[in-house]
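For this view, one protein chain was removed and the others were kept in their places.
Think of it as A, B and C in the order they're written, each chain with its own count starting at 1.
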Amino acid sequence: MDLGSLLNALILGVSIASIWLIAALGLTIIYGTAGVINMAHGELIMLGAYSSYMLQFYLGLPYLLCLPASFVVVALVGLALERGLIRYLYSRPLDTLLATYGVSLVLMQGVRLIFGSDPKYLAVPEIFQSNVMLGSVSVSAFRIVVLLVTVLLVLALWLLFYKTRFGVQVRAVMQNKEMAAAFGINSGRIYMLTFALGAGLAGVAGALFGVLAIVLPTMGASYVVQAFLMVVVGGGSLAGSVVASGVTGEMQSVFAFFTNDTLARFIIFVLIVAFLRFRPQGLFAQSGARR
Amino acid sequence: MGNLYHNKIAQWVVYVAFFAALAIIPNMVGDSFLLNQFATYCVYGMLALSISLCWGFGGILNLGQGIAFGLGAYGMAMTMQMQSQTESNPIPPFMLNNSLDYLPLLWQPFQSTLLGLILAVTVPTLFCAAFGGIMFRARVSGPFFAIMTLAMLSAFYTIILDRQAYTGGVNGLTPPSAFQFAGVEVDPYSPTAYWVVLFFLTGATFLAKLITQSSFGLVTQAIRDDSERVRFLGYSVAGYETVIYTISGLIAAVAGCCWVMLVQYVSPAQMDVGFSLSIVIWAAIGGRHSLLGSILGALIIQGAQSYLGDTFLATWLLILGGFFIVVVRFLPNGLASLLEVALGLLARPDPTSSPAPDGGRPLPAE
Amino acid sequence: MKITRRNILKSTAAAAAAVSLPQLWIPESSEAWGATLKKGEPIKVGLLFSLTGSLAVPEEDSALVMQYAIDEINKAGGVAGLPIEPVIVDAKSDFAVYSEKAKELILRDKVIALFGCYTSASRKAILPTVMQRDHLLYYPTCYEGAECTQNTICTGPLANQHSQDLIPFMVQQFGKRVFFVGSNYVWPKESNKNAKVWLEKAGGELLGEEYIPLSSSEFGPLLNKIRDANPDFIFSTVVGASDIAFHKQFKQEGFKVDKMPIASLTTGEIETRAMGAEFGAGHFLSAPYFQSLDTPTNQKFVESFLKSKYGKNGTTHYNMEETYTSAYVFKAGFEKAAAAVGFENVTPRIIRDHSGGIRVEDDVSPEGLIWIDENNFNTWLKPKIGQCQADGTFKIVKAAEKHVAPDPYSIYPDVGLCTKDGLKAPDGKIRKSVI
Partner (left out) sequence: MSGLLEIQRLSKSFDTTKVINDFSMEVVEGTVCCLVGPNGAGKTTTMDLITGRIKPTSGKIIFANEDITAKHEHLIARAGIGRKFQVPAVLRDMSVRQNLEVAYSRQTNPFRNLLKFHKPGLTAKLDEVATLAGLTGRLKERAGILSHGETQWLEIGMVLMQEPRLLLMDEPIAGMTESEIEKTARIFKDLRKSATLLVVEHDMGFVREIADVVVVMHMGSLLAQGSIQEIEADLRVRDVYLGEQEVA
């Protein structure tokens, strides 16, 4: 147990954090803006992985192009979902939680019917299949890809929300829907677009997770609770999710280094519950009126 | 006369009729498999009831009811496991496989059946009281509380999986023989087992029904409606929420005990997120504002799963998910609200009829 | 359920005569399998596998190959002249549903035997029911042992058989320093205990032992630990989707298969196909069966199975083969029992009691001759070691010369010995069923 190993663990923590964060990004956007707890988020991630698989398998699309393509495909699914179901439920937050759970069952079983329950895999270029040595520290090339994609997406989202007209409108709707409407902002449209955006982000996450692990109809389930906790701990804001994922990712890596993976998970769950006991609004709560 | 659905007397009549119907089942069914299955459904009904009480009446969405159910089930399974250990082999076999050659402290109380049963019910109840107390005092509510229960559930799931020597890990506990109490063996396929479960279901339902119609029930419904307002009337919202969450946990713990008595098995799967969510689905489809509706929701969904699940093998989850979406979207109060509307239509055509003697006052939203 | 007194008397007498042992266990509830077989009616067996949910990946294949085997047996004249009729149910990857469906098959459909389960957890979930009804479960996969009942017949390797050859082979080929990795549950832990015995004999050195949560796909921390320990090879009992993530991240983190191969008890043809052959190539697997096994029986089996309507997955693997042979173990056991007690007196328990020593010969069993142990009712078989090739098939690099005996309590001599009447403790006491 020397310092080099601990350094390795810390660097790995950054990577785990980026994985947790990218899984939670879409959820953060959707929850932060519309207050919708989207239980189908895991299945949107799964759809992202399957759309990459389809594009690769049937159209021969190179992997790196699958990422944006999955974004588009899943964003469209998200759009349909919002128009067809979610928009009727904005005033009933607990019911959206339930309805989206129904959606997750349908998506999971639908994919199983179409693709079968045997796992699929995503082929990636050979350079992503190995590691890079940074001094004495070894890092997997693909983990770097995940980290880069996550950083890029966070930057893009930050620009979108804080530097564009759309971002101003979103924040206006978050603060006060009626007031925003008075300024001619169509809150329905804003909700629709953010939902599609959040879904698309889940799609990108899925395309990445399909390479790290496995493409299965049930793959989404393992990410959804974790992603939720990131969003809730973060308080529903972009910065909150970044910090929450960063801290928990590092904790997971360091605890696993000192104990084992299972115990590390348990400790994190308990710490999260304890944290929210003292700060139920999360790290950086949105200044919106929601309580 | 108002809607018969809201008539207190009519409600009690229906409740009594429902349980009378359940009570004659053993006379109608000679098939021990069916009887065991019905009894299992009744356990699910108890779970749906507990969710209805806590969510439908208290407004507390609990996605972690598996905690109370699972802890109760583990307590019962430990009790039954110890019943089948003898002087010459005092240690459950799975512990030997995990290199434990003594009975851990955690297991020792379960050597006594009575103490074991008491622990199986009190531990989950006390957990709910503590967890609920802490969370509600911090004013964690609504979706946040739901997510907290999920986190807590996942924590339990993880630790039970990990502490294999004490819990049997993913394999769970499989007490090899039927539960014995006061010298009587409760064969899970016998009418006795069914009676025991039905007794607890009936008891829990009538207790819950009384609670919802009491002053306490009125206050919890007020809290569901607008918890902020109720504080200013002098009620401790956290106190009421904790009590109803705890009672709901108690019912789930009893259900857990009954379940293990029937299936002689428990595993972390009972603390899986999916199982706890399906309890919520039963209550939502049946109608969370109606105790009986929730119970029926559990019976209908589980019955359909058992009997239609194999017919529509591939599409069953699709059907269930779709049905659930439709209910949430169009019938937020579940199938029970269909009855409410139907009876409402019956009542409407005759607006001139004289008011009922008691003033026909609307009841706590049943 | 109707049990006439005559029936009980008859079957008790028949069974007692058959096994000629004083203490034959008739369950107290005496509602043991309450049906009788009738001439001219098909013999019903239950297929209890998960066709949906996360366990469907291995179990759906098992259900398919079982149907194939039943078709094949029926075409060849059936069992004791009667066709087998499979009752197929879906356990939905939910252990509670396994329990419910087992009851349904036993009590409602009155099947004469169950074929099913893949995970130990599902087996444990149904065993209380199976035992109380004195029924019979054919459990067609590998498991950890440490179980002794009157009601199961297993056709897969036990933990003591599984790694007996693999560990010495790896130590010899790659070096003596090894790291154990497993999913966090009973089977990997038990398998590792057995492996430690073989490791010690082979003069190996255990550098570390780590367990990963069952559904986890994050192997970063674990691979860091392995990198620090720098073993000569990794011994893996990681299962399911996790296993695929493990192999992928192994390569992505820059581990080299020729320097530090993974010796696995699970990573077979299905897993390799799911992860992509480039991640599987070079690693080792111990199993009694490989699709590439070069025997006429196997070639015929693979060819005709893949051509049949059940072969849509395009692969055969050890788990499917063990399921396939279990059908023949059942056929032989049933016929032997019927010959001994008369067709209409056959009960699940009588089949089991007649199954000791049953052989599935070279010309039927794709993995080659196997037979059922007369004491513990597990299977004598020859574990083989295969190395995954670049195309995803396995090349057999070593096959056991002799059959290896199954011993469910090999590492627990203090607990006792599994005999046909139950677990015999060192003090001579016998406990009928220990799970």
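We take it that contacts are C-beta pairs under 8 Å (C-beta built on N, C-alpha and C of every residue); 3 or more make two chains touch, one makes a residue touch a chain.
Predicted, not measured: the structure shown is a model, and the values here were computed from it.
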item	value
Touched by the hidden chain, restricted to displayed chains	B
Sole residue of B:Leu218, B:Ala304 or B:Ile319 that reaches the chain not shown, by the stated touch rule	B:Leu218
Candidates B:Leu4, B:Met135, B:Ala155 or B:Val243 - the one touching the absent chain	B:Val243
Subunit B residues touching the omitted chain (full complex)	2, 210-211, 213-216, 218-219, 221-222, 224-226, 228-237, 239-240, 243, 359-362, 364-365
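The definition used in the following text is that only the chains that are shown with their structure count from here on.
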item	value
Category of the chain touch graph - line, ring, star, complete, other	complete
Chain centre separation in whole Å, for subunit C relative to subunit B (CA means)	36
Separation of subunit A from subunit C, taking each centre as the mean of its C-alpha atoms, in whole Å	39
For subunit C, residues contacting two or more additional chains	52, 184, 213
In subunit A, residues with contacts to at least two other chains	109, 112, 221, 262, 265
List of subunit B residues in touch with subunit A within their complex	61, 134-135, 138-140, 142-144, 146-148, 150-152, 154-155, 158-159, 161-162, 273-274, 277, 280-281, 284, 314-318, 320-325, 328-329, 332
Partner subunit C, residues of subunit B touching it in the complex	30-34, 36-37, 40, 88-89, 93-94, 96-98, 158, 161-162, 164, 168-172, 174-178, 185, 187, 189-190, 263-265, 267, 269-270, 275, 306, 309-310, 313-314, 316-317
Subunit C to subunit B touching residues, read off their complex	1, 28-29, 31, 51-52, 89-90, 92, 94-96, 99-100, 103-104, 106-108, 119-121, 124-125, 127-129, 131-132, 144, 146, 184-186, 189-190, 213-214, 412, 415, 425, 427, 429, 431, 433-435
